[in-house]
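Note that one protein chain of the assembly has been removed; the remaining protein chains are unaltered in position.
A and B label the chains in the order they appear, each numbered from 1.
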Amino acid sequence: MTVTRARTPAMTGRPRPRLRWGNLMDTFASLLVVVFVLLPIFWLTLTAFKGQRDAFSLRLFFEPTLANFRTIFSDTYRAGDMLVDSLVVSSITILITLPVAIVAAYAFSRFRFRGSDLLLVWVLATQFLPPVVVLLPFYNLFRRPFGWLPESWLDVSFFDNLSRFTLLDTYAALIILNLSFTLPYAIWLLKGFVDALPGELEEAAYVDGSTTFGVLRHITFPLILPGIIVSAAFAFISTWNEFIFALVVGGQRVTTVQVGLNLMNSATGVIWGQMSAVGVLIMVPLIALSFLIRRHFVSGITSGAVK
Amino acid sequence: MVALAPPGEETLIHSRRTLFWLLTPAVALLLLTTTYPLVYALANSFRYWVLSRPGQERWVGFENYTRAFGDSDFLNSLLVSVNYTALAVVFAVSLGLGIALLLQKASRLHTFVKVLLIFPFAVSPALKGFSFRFMLDSHSGVFDAIADVIVRSVGWVLTLGGLVHYPAFQIGGLEAGRLTLLPALKFPVTADTIWLADGFWALFWMAMSEVWGWAPLFALMFLGALGSIDTDIFNAARIDGATSGRIFWHITLPLLRPVILIVTLLKIISSLRMFDQVVTMTGGGPGRATETINHLIYQVGFGRGLDMGYASAMAYILVVALSLFAFLYVRVLFRRA
Partner (left out) sequence: MKRFWSLLLVLALSIAGAQTPTAADYNLQEGKPYDGTELNFLICCTAVAQFAALIERTQEFTELTGITVNWSNTPYESYKDEILVEASAGTGSYDLVAWVDAWGPQLEPFLLPIDDRAAADGVDLSDYPEVYLDAARLGTDTLYGLPLRGHAFMLWYRQDLLEEAGLEVPTTWQEVAAAAQTIREQTDMEGVSLYYNVGTGQNLFPWLSMLWGAGGDVFDENNRPIFNNETGLEVTEFYANFIREGLTAPDAVTKGEQEGWQAVAQGRAAMFPGWSWIYESLANPEFSEPEVIDNLGFVAAPGWEGGERTSYGYIWPVGIFSGSRNQDAAWEYLKFLTNDQVNLELVLDKSVPELSTVVATRYSALRSPEVNETTGGLQEAMADSLEQARTEPLVPEWLEVQSVLEVAINEIANGADVKGTLDTAAADVEEIMSRAGYY
């Protein structure tokens, strides 16, 4: 059933079918990829429109309901507000991450200096640490200015005053936290794309007297644009999917969609329909985004012609 | 501190000052956000610190570390994490590469598929775990329904062809046995298989929930890297009569090498951090077969033990091991190119 559904748009997208083994295999394999990619999402979407009882059945035909969506947008959950919070946090994080990561990646890829390997590993080192052991320090960091100083060092009333400047439950705190993992990943990924780029073009530009930033902007940047887009998508989604920090540092005034998703796993069990509805809601902006930038995903092949 | 050396034979024009400005923003931001937590956790790894016993904190030297190496739960979770990582990385990278190669050639169908590739990654890890658990359910799971149809049809064809005797197979019956053709591979793809009750399959499906999200993303990354490559190379090779196999081995793979290396390293790290699916899919079971290191550390620190000192020590063992691994990885693999 699923297969049939997924096949329909794909078939129409196929140009002039020629009956050759290679083409047939190619089409078949592509469709297999479509099924592999879409099956769980299809199932999730279906469940989002099912009532709690139907959610447990394999029925493909059922009475669709919007009740789940109504619930998640109600005052109890306010999924709309969560969506806004997530969008703000993720977008700003990416806007900061990309420029910083691109120049750093270029440096790591094209320059060798003493300790460059060590620095590169250090950039990633924070990612080796399980989140649970840094939850408390991050919380301390944000709860008030100088939150990392032991309480006993200064008198309590002074701290009470500082507490008014808490970053807890603000966009800023979540953005700073997200930078701590988007930056390392973006730097590394982008370094890979620059590495994959032959250096001759840049070399020629340097000979012509370009500055490093000039080369970066006019030569490297356009050439690795497909890589940048994918890295940006990666970083955006990682931020989008981050849960435990968003909960502990945010959670009340600033609530991301992931916190919302986990609310559906309640003390009385998983509410499947509502959880799927949030899951679908979480995907919608990303899917919209990927259609918006699809030209950059798919035109990558030809961008190599930029010379 | 910086001695400049051009990469390979390239003679790029650069200066310390440029390098400084390229790296400073990133390093400064990372220092700002991570120094305190890293130092804090390191300090705690040498302390007795149980959250439920405030006021009893004290320095204990390497006690937490020695405890870890004698802790069978810790050693078990290391093994589980390594197995999980191996499964997830091998499948994600090779599947990603396969999809990238398949979609490399421009066609309208391929264009359509490429746009879909980002979707699975957009499903959050917790939800992946929940939905895979749900789909693997033996009553309402869609996987078993599909696997069942496939096995039944394959079995039916094989039985009809007289190729094999498939004893437990009954058309329309409730009973279905193990596919006896592949007993060594443990391939019980039937309606009565309880995937999550078996240590190996539970870990396998946990890895697959991850692979499902990452492999298409990797495909996109590989396609992105291929996009930066001048297509003339491929055309020239084809004109010279090179087979697709040779083009793959001698042109595509070497060109993709930097991206593959990095993607693999990042995937290894992210797999070792895997946490959400353990909670939402298996709870660490059956037994402790899917208790990954990150989940154990969480359990020791917050979930059940509240022993932040011990949790920090286990975390730092991981940090040291991974740092060494990453450093060697960078040294050996990157510089060989």
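Descriptive notes on the structure:
We adopt the following convention: a contact is a pair of C-beta atoms (placed from the backbone, for glycine too) under 8 Å apart; a residue touches a chain by one contact, two chains touch by 3 or more.
All values reported here derive from a predicted model rather than from experimental measurement.
In the complete complex, the hidden chain is touched by one of A:32, A:92, A:119 or A:248, namely A:248. Although one chain is not shown, part of chain B still touches it, namely residues 51-55, 137-139, 192, 194, 196-197, 279, 282-288, 299, 302-306. With the whole complex as reference, residues 51-53, 56, 76-77, 135-136, 139-140, 143, 151, 163, 168, 243-244, 247-248, 251-252, 259, 262-263, 265-270 of chain A touch the missing chain.
What we mean here is this: only the chains that are shown with their structure count from here on.
Between chain A and chain B, the centres computed from C-alpha atoms are 16 Å apart. Taken in their complex, chain A has these residues touching chain B: 9-10, 13-15, 26-27, 29-30, 33-34, 36-41, 43-44, 47, 55-58, 96, 99-101, 103-104, 106-115, 117-121, 123-138, 140-141, 148, 176-177, 179-180, 183-185, 187-189, 191-193, 195-197, 199, 202-203, 206, 211-213, 223-224, 226-227, 229-230, 233-234, 237, 240-241, 243, 258, 261-262, 265, 270, 272, 275-276, 279, 282-283, 286-287, 290-291, 294, 297-305. Residues of chain B that touch chain A in their complex: 1-8, 10-14, 18-19, 21-23, 25-27, 29-30, 32-34, 36-38, 40-41, 44, 99, 102-128, 130-132, 134-135, 139-140, 142, 145, 212, 216-217, 220-221, 223-231, 255-259, 261-263, 265-266, 269-270, 272-273, 275-276, 280, 293-294, 297-298, 301-302, 308, 311-312, 315-316, 318-319, 322-323, 326-327, 330-331, 334, 337.
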